[in-house]
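With one protein chain removed, the remaining protein chains of the complex are shown where they sit.
We just call them A and B in the order they show up, numbering each chain from 1.
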Amino acid sequence: MSDADVLLRAEGVGKRFGGFVALQGVDITLRAGERLGLIGPNGSGKSTFVNCISGDFAQHDGRVTLGGAALNGLKPHRRARLGLARTFQLPQPFNSLSVLENVRVPLLFSGQSGSATARAMHCLEQVELAAKAEKLPRELTQVEQRRLELARAIALDPQLLIADEAMAGLSHAEIDQILLLLRRLNAAGTAVIMIEHIMRAVTEFAERLVVFVAGRKIADGEPRAVLSMPEVEGAYLGKQ
Amino acid sequence: MSATEDHVAGRPAIDRPAAALATASRVAPPPRHLLFWLAAAGLGAALVVGLRMIGNEYGYFAGYFILQYIVLASAWNILGGYAGYVNFGAAGFMAAGAYTAIALRKATGLDLLPGIVAAAAVAGLLGLGTGYLTLRLRGVFFSIATLCLAVVLQTLVVNWDYVGGSRGAYIVRPREVPPFVSYGEYMFVVMLVLAILAVGISRTVELTRLGRGLQAIRDNERAAEAMGVPTLRLKLIATTLCGALMGVAGAPLPYYSGYLNPEAAFSLAYAVNAIAMPLIGGAGSWLGPVIGAVLLGGLQQAATVTISSALNLWIVGWMLVIFVAVAPRGILGWFRKRT
Partner (left out) sequence: MDPDLVLLLNGIVSGLLLGGLYAAAASGLAVSFGMLDIVNIAHPALMVMGAFTVVLIGTTLGLDPLLVAVLQAPLFYLLGIAIYGVYHHFFERRGEEALQGLAFFFGVMFIIEVGLVMGFGPEQRFLDPPYAFTTLRLGEIDLPLRMLAPALLALAALGLLYLYLRRSFTGLAIAAVAQDAEALRLMAVDPVRIKRLAFGISVALASIAGGALVVVQPVEPSSGQIFIGRVFAICIMGGMASLPGCLIAALLFGVVENVTATFYGPSWSPAVAFGWLLLVLAFRPQGLFGKAA
């Protein structure tokens, strides 16, 4: 992979809490526009990795760059402006603000020109929530809250979206809705890292698969090949 | 970074900007700034004319009392109401403003108006410093720090002989300040202008992206940060603004009473009213503190005639507790479905 194609480069990323090693020596390189699935059993370090990339952990081992810019030491909001968006395992809306205002917040601080309101409506249309722009987040259904999370992420005009279990607790049809939205976003050029326990979603979406076990990366490659590796089957799928 | 431009250009065309704009204008009416300032100026002028016609010095006294609380409550609301960070140190910031005015007068002879500017600067820096040391942690630590701030400032002032120490300081008041009919009217008008400015500032904060960012912080700080909101910077702006306005509320105090001692400047009444007024009126909206200050300030002003000041404050304390428990959205919350 030539350097020009690289969007995200994580080298030797690790994190320990006191004496507990949550993540160790992870190298991941992502091309612009790539769809990566990240799987692993609970506690394997997936969320820790996400928090290292997103800046929620101020300090960790290793180096992370996005589009050539070093992310280490940057606060989450600086990373967001560099084109890094994330969704949360549990939707984290601004509860006292309307759906529209929820999406306006990232636009107001992104430095993009033009009317934040019009752009926010545009984002809401992309996730088919425009009709509920004036509702409060608590008036939305679970899948609508997930779509709101995606609309806020889209508003950041991201180069990379990290979708952290964006489909947990959803029905079959609802999972398809979210998958469709992620595909559209990806078709527009955004690279996606999908962290998911729902294997159907990952295998349908990802063009490459990374597997974490006990804080280490044990596999990285084409999904079918990765899933048939004996150590992956043993460590992860065997327990399902 | 050419990748950004490429993928924006390559995005599938599902744009419907016209429709989006039409919906948008229905959702958010444009803020009417000019109307607000005109209405405020008109109301202020009507108050001055009305009080002059009544011609009673007590009217100016009661008016000053309530207006000073409008400034204080609006200041608290910028940090507490919008961002959800509780400042318990209103008395400390207010006294910092008052003693800045005294010190400036003693050192340079400059009087009230420069004193107000200096008070804003000193109290603003105090807010910034407290915020800078504590705001990287959970919000309660900031609150705890402000809770102690008043006690410490009082210790410093009591030990500071230059501004009178525990004996207090005198400021000789002129009998008349033309073109005002009396010194009381002059002080009233000064506080009136400050109150209009404070409410205007707090309303502007609410309607601009600073206010939206603070609200996002109040609702979910981690998500706000992830959405590109520079949370620490916004909080520091808010603490500075909050402190500065509280200092402004205090600066005229020595000029108003002609004498100030630490006990009066650090009165508990300021600390509790600064919190009770916005919360009872309706925190989170610029109008809430105004309603709370007029209501609670008016009640206290009327009640001092019949009951002791301690009982008066005791009632405010109970009202605060009862309101936050039973009506957490305040009086404004009764009229609005949403916050």
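The rule is simple: a residue touches a chain if its C-beta (ideal position, glycine included) is under 8 Å from a C-beta of that chain, and two chains touch if they have at least 3 such contacts.
Computed from a predicted model, the values in this text were never measured in an experiment.
Looking at B:51, B:118, B:149 or B:227, the residue that reaches the missing chain in the full complex is B:149. Of the listed residues B:113, B:140 or B:302, the one in contact with the hidden chain in the full complex is B:140. Set against the missing chain, the residues B:199, B:279, B:293 or B:332 yield one that touches it, B:279. In the full complex, subunit B makes contact with the omitted chain through residues 80, 84, 86, 88, 133-134, 137, 139-141, 143-145, 147-152, 154-156, 158-159, 218, 268, 271-272, 275-276, 279, 283, 308, 310-311, 313-314, 317-318, 320-321, 324-326, 328.
Criterion: only the chains that are shown with their structure count from here on.
Subunit B has its Cα centroid 40 Å from the Cα centroid of subunit A. Contact residues of subunit B toward subunit A in the complex are 1, 3-4, 6-8, 10-12, 14-17, 19-21, 23-24, 27-28, 209, 212-213, 215-216, 218-220, 222-232, 284, 338-339.
Those residues of subunit A whose C-beta lies close enough to touch subunit B in the complex are 7, 32-33, 54-56, 67-68, 75-77, 80-81, 83, 85-86, 88, 92-98, 100-101, 104-106, 108-110, 115, 117-122, 125-126, 130, 133-134, 136, 152, 155-157, 159, 184, 187-190.
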